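A single protein chain has been omitted; all remaining protein chains appear in their positions.
Should a chain be cited, it is by its letter among A and B, assigned in written order, with residues numbered from 1 in that chain.
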Amino acid sequence: MTQTDASPETTGEGRPRTTGSPAGVRTRRPDRATAGAGRLAALLVSPTLLVLTVVVLYPTLMALKESLYGPKGLDPATGFISDTEPFVGLRNYAEIFGEAGARFWNAFWNTTFFTVVTVGLETVTGVAMALIMHRAFRGRALVRAGILVPWAVPTAISGLLWRWIFNSDGVANALLGQQILWTTEGFHAKAAVIVAEVWKTAPFIGLLVLAGLQVIPKEVYEAARMDGARPVRQFWHITLPLVKPALLVAVLFRCMDALRMFDLPYILVGAQKHSVETLSMLAQNEAANVRFGPASAYAVILFLYVFLIALAFVRLLGTDLVGGGGRGRRGFLRRGEVTA
Amino acid sequence: MTTRTTTRAAALAATGLLLSACGSPGGGSGQAGAPSFEGRGPITYVAGKDTTGTVQPMLDRWNKAHPKEKVTFIQLPTDADAQRQQMIQNAETKSDAYTVLSLDVVWTSEFAAHQWIDELPGKRFPMGKMLKPVVETSKYRGGLYAVPSSSDGGMLYYRSDLLKKAGVAQPPVSWAEMTDACAKVKRLPEAKGMSCYAGQFQKYEGLTVNFAEAVHSAGGRVTDANGRPDVDTPEARKGLDFLVDSFKDRTIPKEAITYQEEDGRQAFQSGKLVFLRNWPYMYSLAQKSGVKGKFAVAPLPGLNGPGSSSLGGHNMAVSSSAKNKATALDFIEFMTSEENTATFLRDASLAPPYAALYDDEALIEQYPYLPVLKESVLRAVPRPRVVPYGDVTAAVQREAYAALTGEKSSAQALKDLRKALRKTAAE
Partner (left out) sequence: MTAITAKWRNGLVYAGVVAVVAYCLAPFYWMLVSSLRRTGDIFDTTLVPSPLSFENYRAVFDPAQGFGRALLNSLVVAGITTVLALLLATFTAYAMARLEFRFKRLILTLIIATSMFPVVSIVVPLLKLFTDIGWINTYQAMIVPSMSFALPLAVWNLTTFFRQMPDELEHAAMVDGCTRGQAFRKVIVPLAAPGIFTTAIITFIAAWNEFLIALSMTNKPGMQTATVAISKFTGATTYETPFGSQMAAGVLVTVPLVVMVLLFQRRIVAGLTAGAAK
């Protein structure tokens, strides 16, 4: 069984070959774009699309429409706010280049900064976690459940917890032996948010990568070991390419979530703090002040931003995710054959 | 929506007041006319989570007396912003789920201007027996839109033991007296490492409260009676300067920039502060702490004499999209009666809107701070009563915070604040 055909594939450079493997003979895809497959696909995909249409598309279209309206005006004679919102076209969008611009771009920059930094740190931490937990050792199940803890703590509660830790008399200052006022404006406020966010969400990446690792057949590693590939090399040339799809999907979802970050800075540092104000906080702030038009415009901009990133990821994941040819499974191909 | 239209049509037909077929009174073009408080039946009472467990027993009493007009208690989150958001969502969807709303005093203008709440028949309620500043918080453009159910005012907590030891006989009346007293106290060996004064200076509603108090206590104002900004004045600047300078010379400890009510209480209770501005709620908690018997309260000090507090508390209003508004009025009358607010004071230590209760001997015995609180409330100035209160308080917090952290001079901060307030007023 260990004598699988995976070994010839990983010999030579000690890494799985990408394309044009001898397995090519078998990579004919029987389902390629036939009418039958299309019909089946439509059947299988439509329930999901239907549900998403109801819960997301409808409200999204409402928000899109809303974003073209301005705030209701106050009638100075009666003191009442008018019933209808004035149609303002694209003015809510144009505002971001005008008066509301400084605040918008600050929030935009904060959002981007938080996303890049937290997702970067989370990816490194998460992959490290997964690699460690993938090792066989006693109590592995317990440890694995243990790392779930930060992810399982509700965001609002974790915000409170970290606010407590970062209190002026809190345990963070006690440990550091300094008195940093974490919740005041400045870089330390950003740092506090990043620490809390990475703590909470690195396990998300860790778990998904771990699941990705678990479905890599042992034989691949055994073959590599026989070829004398060192652990570091194994990691870069076997592990990483094979968990890449799972990792990228995890990173994608983390990016999306980080772009929408709201509760954590809001609870940990507070509203209206420009050091940590994100786009979601801005949208929330507008909605809270009954300016649904600008709030929706911010939401739409955030949506477009997110959409572009999702699109980039789909490109990046490319064939790993959406298929086309037999790429992305390499060594497995043969194992399947043998098993069968 | 359909149910609402039907009820409204029915109500209008019943009173013979068929204004328009679409059932949208006023349409933003004018006075909605006296809303008719028609219909009896079950209602809901919507408020932040009851912290004291005293609301439900009171509702049970009502329900027993009104078996056909029972009231259900809908409790919203403790956080005031979340409460407001839920109430606005209810109003925006024109839902009849909420009947009687318990509003924070600063929301009245906004809710009234959006016609989310109805104008109330003023004659039904004993407004004359209530403290005047409290009554002011329930009005919008001269009309009564809510009835005060509780009040709140800031007080100066001070370490009576240390003041006495330092030879200060009376609590300070002015800021200068306070810093003097503090200097004397700090010469005592037991006052080592103590700071002089703190309030609530984190960037949140508490900062607006403290800023407004400083400005009012120096004879300035944030907005005039019509909600127009009037904050770029020498008086207001003296008020803000008191806070700014106190931060600079460490009269206020630097960590106080992160303080909310609880942080200040904690610092005071652990003996780090000589003076603290806080609400009455702290009194009974401090009595259970290490400073038990070592502290007392006084009215807030000001620039040249007593200062003035900002007002807290809640008002009750009727949601305009609700049903059974006749019952709602009766219920508000019941909840805000002198008798029942006295019960809330006794059992939940909620400051009542009625003047007479502050002089009640038995209650003073239970709450020794009542005379001080009465003075505080009587001298209180409401926070700006403006429609876009959220924007106003955000602007105040932004500029005051910038001044306190030294990012801007107080003159610049006030100038920018006036500009920001003008802009919100214009919108």
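Note that a residue touches a chain if its C-beta (ideal position, glycine included) is under 8 Å from a C-beta of that chain, and two chains touch if they have at least 3 such contacts.
Here the structure is a predicted model, which means the values were calculated and not measured.
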Specify the residue from the set A:79, A:186 or A:217 that touches the hidden chain.
A:217
With respect to the chain omitted from the figure, which of A:68, A:147 or A:194 is a touching residue?
A:147
Touching the hidden chain in the full complex, which residues of subunit B are there? Just list them.
1, 44, 48-53, 74-79, 82, 86, 89, 92-93, 95, 97-98, 260-262, 266, 270, 279, 281-282, 285, 288-289, 349
Those residues of subunit A that touch the unshown chain are 1, 26, 29-34, 37-38, 40-42, 44-45, 47-49, 51-52, 54-60, 62-63, 125, 128-129, 132-133, 135, 137, 141-158, 160-162, 164-165, 169-171, 174, 199, 203-204, 207-208, 210-212, 214-215, 217-218, 242, 245-246, 249, 252-253, 256, 259-260, 262-263, 280, 283-284, 287, 292, 295-296, 299, 302-303, 306-307, 310-311, 314, 320-324, 328-329, 332-333, 335-337, 339-340
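Assume only the chains that are shown with their structure count from here on.
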So in the complex, the part of subunit B that touches subunit A is made up of which residues?
24, 26-32, 81, 84-85, 88, 110, 112-115, 140-141, 202-204, 254-255, 257-258, 263, 266, 387-388, 390-391, 394, 397-398, 401, 405, 407, 427
Within their complex, subunit A touches subunit B through residues 71-75, 77-84, 167-169, 179, 181-185, 270-273, 285, 288-290
